[in-house]
Every structure is written in C-alpha cells, then in structure tokens.
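Please see the structure below; I have some questions.
A single protein chain has been omitted from the complex, and every remaining protein chain is retained in its original position.
Chains here go by letter, A, B and C, matching the order in which they are written, and residues are numbered from 1 within each.
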Amino acid sequence: MNIVAVLVNNNTRILVQGITGREGANHTRSMLQYGTKVVAGVTPGKKGAKIEGVPVFDSVQEAIDFDPKINTSVLFVPARQVEDAVYEAADSAIPLIVIITENVPVHSTIRVVDYAARKGLQIVGPNCPGVISPGLSKVGIMPGHLFSKGKVGMVSRSGTLTYEIASSLTRAGIGQSTAIGIGGDPVIGLSFMDAVQLLEDDPETEKIVIVGEIGGDAEERLAASRAKLQNRKPMVSFVAGRAAPPGRRMGHAGAIISMGSGTAEEKTKALREAGIPVADLPSEISDLLSSSESKDK
Amino acid sequence: MNIVAVLVNNNTRILVQGITGREGANHTRSMLQYGTKVVAGVTPGKKGAKIEGVPVFDSVQEAIDFDPKINTSVLFVPARQVEDAVYEAADSAIPLIVIITENVPVHSTIRVVDYAARKGLQIVGPNCPGVISPGLSKVGIMPGHLFSKGKVGMVSRSGTLTYEIASSLTRAGIGQSTAIGIGGDPVIGLSFMDAVQLLEDDPETEKIVIVGEIGGDAEERLAASRAKLQNRKPMVSFVAGRAAPPGRRMGHAGAIISMGSGTAEEKTKALREAGIPVADLPSEISDLLSSSESKDK
Amino acid sequence: MKIHEHTAKDLFEAEGIAVPKRYVANTTSEAEEAALKIAGAVVVKAQILVAGRGKAGAILKANGKEETSKAARQLLGAIFRGATVSSVLVEEQLSISKEFYLGFAIERASKKAIMIASEEGGVDLEETARSRPTAILRILLDPLLGLRTYQARLAGKALNIPTPALASFIGICQRMYKIFVENDCELLESNPLALTKSSQLVALDARMVIDDNASYKHPEHGEGTEELTPRESSAKQMGLSFVELDGDVGIIGNGAGLVMATLDLVAHHGAKAANFLDVGGGAQAEQVKAAVQLIVKLPNVKVILLNIMGGITRCDEVAMGVVQAFTETGSKLPIVSRLVGTREEEGQRILSEAGIEMTKSMELAAKKAVSLLK
Partner (left out) sequence: MKIHEHTAKDLFEAEGIAVPKRYVANTTSEAEEAALKIAGAVVVKAQILVAGRGKAGAILKANGKEETSKAARQLLGAIFRGATVSSVLVEEQLSISKEFYLGFAIERASKKAIMIASEEGGVDLEETARSRPTAILRILLDPLLGLRTYQARLAGKALNIPTPALASFIGICQRMYKIFVENDCELLESNPLALTKSSQLVALDARMVIDDNASYKHPEHGEGTEELTPRESSAKQMGLSFVELDGDVGIIGNGAGLVMATLDLVAHHGAKAANFLDVGGGAQAEQVKAAVQLIVKLPNVKVILLNIMGGITRCDEVAMGVVQAFTETGSKLPIVSRLVGTREEEGQRILSEAGIEMTKSMELAAKKAVSLLK
C-alpha cells in the first residue's frame, strides 16, 4: 500500500470507475486541473474512448495492466452498480477505493465494506466528497480552490459544509494538511474515528477540525475514545443539525435523529466533556483553532 | 496459536463437539486413555452431563469460558450439523478445528474452509482420522497403540491405510513424529502440500511418508513443488487405487478417477520424476525409508 | 420507507412464520365480516405508519360483531400522531403466556446488521434499553454468512425460550433475517413475538422499514410517499431532498450539512426554518426553479434564504433558476442570498440584475433573513 500524507499524496495514481458519465467526466477534468494523476478510467463497453486525454477501459484489470501503479480508485458509477464496481476494484487489490456515489443501498455498503476489510483495503464513502491534500492531490469532488496547503486536518460527514469551513479557514490564513470527507451514510468505510486516527498519526497535521452532524453516535464514540488519550493534537468541532426535528432524514441517509438518539445536543455535550470545543457558528472555527494551542499537547 | 510439534502436542487442550454421540463418547474415552487433554465437550441441550468425566456444555463459548486454554476442537457432529459447528468454533477463534465427520456436503466444506482461512484458523478434514503425535497427543480416532514415538512424519488421505503403514513402521522399529490424516474428501482444509510443509518445518521430523490415493492432483502438485526444492527431507510414498476403475467412487468422496485424470499411474509417475520413491506394497515403505537417506539432504 | 403491519405480516406468513388469523378492513362492514370469520375475541389495529399505536389508543380489543364494528368505527378516519387511519387490521386474540422482542437492524458502529432480542417483549425497546440494558441481547451478523444457526440457538437459550419451542424460535430468527436482507430493510421487528399458551411462537406485531436507497428494488412496496406531505411527495419526485417544518424562513441550499447548518443559523438568530431543502450537487436551473417555486408556495414562508456553496453546483445555473421561478410565480417574497463557488461572478450578476440582494457569508445571510421577519 502506498498511503502516505494521509490517504492521498503526489504518488496517488487514480483510476476513475464510471469515467464516461457526466459526473465522472466533469470531475476527471477537475481533478486533472488540480494536478491529480488520473491515469485511467473504466466504463464497460467504452474501451478505447478518452476522457480529457485519459484512456478508458472495459475492466479494472485492463486499466491495471495499462498502469500497474494505480493505487486508488474513485467511483462515480450509478448507485445500483456500486457493489459490483467495488468488488471489481477490490479483486484487483486497489488499496484505496473512494465511493462518491450517493443513494447506495445500505446492505450493499455493508457487504462491500466487509469484503474490502477482509482484503485489507480501505473504502472511503459512499456518499462522500472524497479526500484532498491541498497542493498534492485531490481524489473526489471538492472545489480545490477553496482549500490551501497547511497544517490543519479535517474530517467531515458533510461535503459542502466542509468546503464552507475550509474556505473560511483559507480566508483566515489557516491552511489544511488533508481534508477527508467520510460521507453522510449510516454505514461508511473509513469511520470518523479511523479518519481522526490517520490525522493524529500524520506528521503534516498539527490540529484537527471535525465536522459532525445529527444521526448515529460516531461523534460520541470519538469523544469517548479521545477523552482517554494522553497526547493528542488540538481538536475543534462543529455539529450540524441542532435545529433538525427528530425522525426526519435531513438529506443524508445518516442524518436522522431516531429513537431519541443522535441529537446535536448529545454530540455537543459529549465533545465538550472530552475537552473538544464545539463551534456555535462555522465561522468560529478559525478562532477556536487559534486558541486551541494551550489546551492540548 | 499454540501449535508446536506439528498441529498437536502436550499443550493441546481439546474440545469435543458432538461429545454425547456414540462416536464422540467412544473417542473421548480413547483420547483420554492416550493421555490427550480432553477438557470439555459440547452438545446443545446436554449441558451439565459428563462424558468420561469431561463436562458437557450447550455452546462452544460456555466451554471456552470454562477452560479459556482450549486450543483445538474435534468434531464428531452429524454431517448436516458440521457447517454450523465449524462457524461456532471459528467464531470463538479456536485455532485448530479437526473434522472427523464424513459425508459433509462439499459446498458446506468450501464455505467453512474459506471462513476459517479468513479468520486465520486451521481446519483439518473433513472425513479424516485426525492427527497424532505419538506419546504427546492424539486428536481424532487413530488407534494409538499402533503408533510409536520417532522421527518419521506421515501425511495421508486415508485412515486405515495410515494405521496399516504406521503399524508396519512400528514393527520395523521406525517411530513416528506426527501422523496427519488430511481426509478423503475432494475439498479439505489442510492440504497435502500444507501438511508436508508442516513436517518439513518440524525439527522433530527427519523423514516423511506420504500416502496418496486416486482422485484429484494433490500428489502431482506436491511432486511438482518438491521437484524445485534444494533442501528437503527424505520422502517416500504410497498411492492406493492402481486397480480402481475410472468414474467410480472408491469409498472416499475424493477417490475417483474422473475425466481421465487422477489415476494412480499419473501420480506414481509424477512422484518418481520428482525423486520420491513410490512403494509397490505397503510393507516396502520401511525399507524405502531406510535406504532413502542418501538421495536427499 | 415504513411498511404497514399487515403487509409485513403477509411477508412473515409467506416465509412460514406464524402470525394470527387476520383481515384488513377498509370499512366498518368489512370489519364486521372479519369479526364473524374469526368468531372470537379480536384486536382491531389502526394501519398507520407511526410507532406507539397502543399508547396512542389506536389498538382496541373487541369481541363479536357489535364491538368490532364499534372499534372499527372509532378508528377509521381518526388521526393518531398526524396519521389518518384509512384501514384497520382485525385480528384474532390469542392466549399468550409470554412476550418476547425480536428484531433486526443496521448497526453503524460495527458496520453490520445485528439481531436484537429480549425476554422482555411487548414493551418499548427503548425503555428496556434505558431501564435494564442487560435484558437486551445484541448479536452481530456476518455480512456474507448472515445469521448462523448456533447464534439463533444461543439467543433462544438466553431468552429462556422453552425447549419445545426452541427449534421454532431458531426458524423464526432465520426467516426474519431472510426477509430483512431480501427486502433491504433498515429495521424488521416483531414486538411482541408471543409464546401462546399452546407453546406456539406467533408474531403478534410486525414492523418493517425499508432502506429508501433500495426501494427501487422493491416496487411492490410502493414509493413510500404515505408518510410524506403532498409537497414532500412532489419534491421527492423532482429529486429534491425536502422536509416541511413549522417556521417561517424558507431555506434553499446545496448539500445536506450546509442546509442543516443554515437551519441552525436561523435558529441561532431566534427564528425557525419553514423547511429543509437540499437541491443536491450539480443542480441545473430547472431543478432550482422547481425548488424555489416549492418554497414560495409554502403557506408560512415570510422570507427566503438561499445558501449556495458551489462546487459541482454552478452559481449561474442556480441564479437563473431563482430568477425564472420568481418571474413565473410573480412572488414578492423577500429573498436573501449567498452564492459562492463555481461561476459565482455570473451568478451574482444575474441575481443583482434581478434586484436580489447578495450577502458575503451564510451567517450574514441568515442574520439578514431573520431581521426581515420583523
């Protein structure tokens, strides 16, 4: 596996599954413009085509035969093809598989996440914006110009909210090491806790911003695990959905307060009790980051 | 995992699944008489019973709670319960699972062998006599008195033929380090090649006897792999079924010459070409062993 | 998508799980007929998609034609927790000796399906979880192998299922798991799963929730619009992620997290949002237009707050959609907008030319929108 600088770096060589679709093609262009090495694409039946100069193949194996150094696949295939596309990428042992597609059936996600885990491969997503290491590589759909190179790592369940916060950090002169969009589904490959651990272990990251939202208890579990840590990087957080009513899905499949749990209040409380400041407004994050130095290591 | 001296040794602590059945109970007695540490048994619904003084539990987990040092399970459960019983043992992470039961559906075997492999556990069998390290431990149904402690390792697809050959070795004053009955089914957990490798790596084993039979190409693959080895322990072999007709199953589910392959002639030829003597008669094995010194390392 | 009790019970029955004798009745006379066919004590249950029907009084006991008729009359057309009863299930009453809980759900933390079982059934599982968490058994299921026999057997033992009913319990677990996976359920539960005086295990209730993302695989279950308001239904068909709320600030944004944060900002400034509306990534003018038209028509809305952080979404497309919607509807509602990202200059120009005010940040936009309420 070739994952340094947290998931993606300038050795990242990308395969785009579903490259000939509208989203696949658009984001291939955008990734290339950012400097990301998109080296091949796959759309069954479209072998021989080129998208932005990137050769298209019928199968993952053909793409790997073309460029054996492919180490990441990013998926734009329709939701009902995601399960099979992940199996295909996993059977070619691609170590990092980023699923951008939304509306993937949760039972499909459960199966592919399990399958990848037993092969030692990492899935990010589904329903996520991908991963960006500003200046190095962008694997996904983030608008690169809102990000800037720096020392703050980000983990987020939300796409546009990540862009919002990253752009406010950028305006405040605070650059980012890596921003990881883990996705808004109830079951995802790389978890909140796993993603934070990658940033903790990353020498390029000095502080961490986490962006949570209602639904599930990933934030609470993260808070509980960090409360025990002796040495930890300064962390600040934001939790979306304080005004959301219970029992209604707020856009993301995972953003739902159900059976009375998963509220923003609980998450905020758990994070604060673990010593992690929670911003009331997105714009407060840069201030909280600046003042976070002293509280942690 | 606690597997030294090839699969079983005097630290082997055995759970018997299906202990209250006729075979389970008889062989529990026989194993105990041999000195094997049979510490617990499982038969659902029979909790509280004792078989030869061994406590019976309803589940594998209860047995492990009773003796956390259990490191081997031996299965005597009926064929149609084997699949579930293996899952239960595997989910309790028992590192060695020996399936004595015969007539297990091959699709069940495929699933449990795969399941155990992905958990890093070892299955021996099904349809096998088990494993014996004379003087140390016997896990299975071999008649212990026919074996004697020594330096010859044995791997065999057949039960009674193993006893036959072991007893002739014993009479000739040649003791055995470990005898592994891998089983007579087409799909088995520990393969011929894996078992031989264990004996190659075992400091207690100086020479190796393999007992093959018609069906499949395990002997041919073993021969091909050994032909490449520089240093190898002396090996002699026997192949049963020279007189068997094609297309008929000779007792074992795996002992069938099908589509013209799997004949004793092919196996004998492959073994001899790899420099492995093949005995014409079972009784010749002890002589071949004595004269095998010079040919190999 | 929630599934009605009677549909779930039909699936249970088809799979071989014992359920009480029962009839769906859409009218009082159908309920009377059902009572005559069952000929004994019955339960009349409102077929609505809300939980806690018993507490809400939506489940009544009756005996004979007269009482059943009365119960049906009382329920049909009534509204419980916002849901109108259009049919009832008339079901035989059984003699119960014990009630269990058995369910299957998705567990986020383990990324797997789990089986949940409790010896204390017939009561709210959440309450049991709070008061006696150890009374609830959670069994992790291998995503590929599913529920194994030994797991079901151990659960049955832990629940003190009597030995003669143990094989039946194992079968019910396996069959419910099959229904759970084959129907792409988020949740499938029987509460209570009852042991009758004759030692039979019967699913007295059945609750089923299908993953919306998989509903395309299960057209037999309809489109899941029954729980939605008419506006939510039509928004769903337009591919908009829309939830009606009870405030007066109409919200349009892109991205679930950003829209949630926008709602939070409105609340932060002391007002309430009239809705959640995510136009999604890469929305075209047409879609934005539909979104604005939807919000404009919400009865409570006094001001509209537009918050776009364009990544995939092009600001010019958004702006065109907004302008078209206002032009076509002739709406005079005030609108506060924040529009940044891809093609933001073009977008901002289009909005300015239409006289729509721009703000520099989502926070200022929210503050301004709330201030316009006064």
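Operating definition for what follows: contacts are C-beta pairs under 8 Å (C-beta built on N, C-alpha and C of every residue); 3 or more make two chains touch, one makes a residue touch a chain.
Since the model is a prediction, treat every value here as computed from it, not as a measurement.
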Which of B:G24, B:P134, B:G184 or B:P277 contacts the chain that the document leaves out: B:G184
Touching the absent chain when the full complex is considered, from B:V113, B:V139 or B:L169: B:V113
Residue ranges of chain B at the interface with the undisplayed chain: 23, 26-27, 79-80, 103-108, 110-111, 113-115, 129, 141-143, 146, 156-164, 167, 184, 186-188, 191, 211, 213-214, 216-218, 221, 238, 240-245, 248-255, 259-260, 264, 280-283
Touching residues on chain C - with respect to the absent chain: 144-145
Touching residues (missing chain, whole complex) on chain A: 44-45, 58-61, 84-85, 87-88, 91, 111, 115
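We take it that only the chains that are shown with their structure count from here on.
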Touch-based graph of the chains, sorted into line, ring, star, complete or other: line
Whole-Å separation of chain centres (CA-atom averages), chain B against chain C: 55
Euclidean distance of C-alpha centroids - chain A vs chain B, Å: 48
Inter-chain centre distance, chain A versus chain C - centres from mean C-alpha coordinates, in Å: 27
Multi-chain contact residues (two or more partners), chain A: none
Residues of chain C touching at least two other chains: none
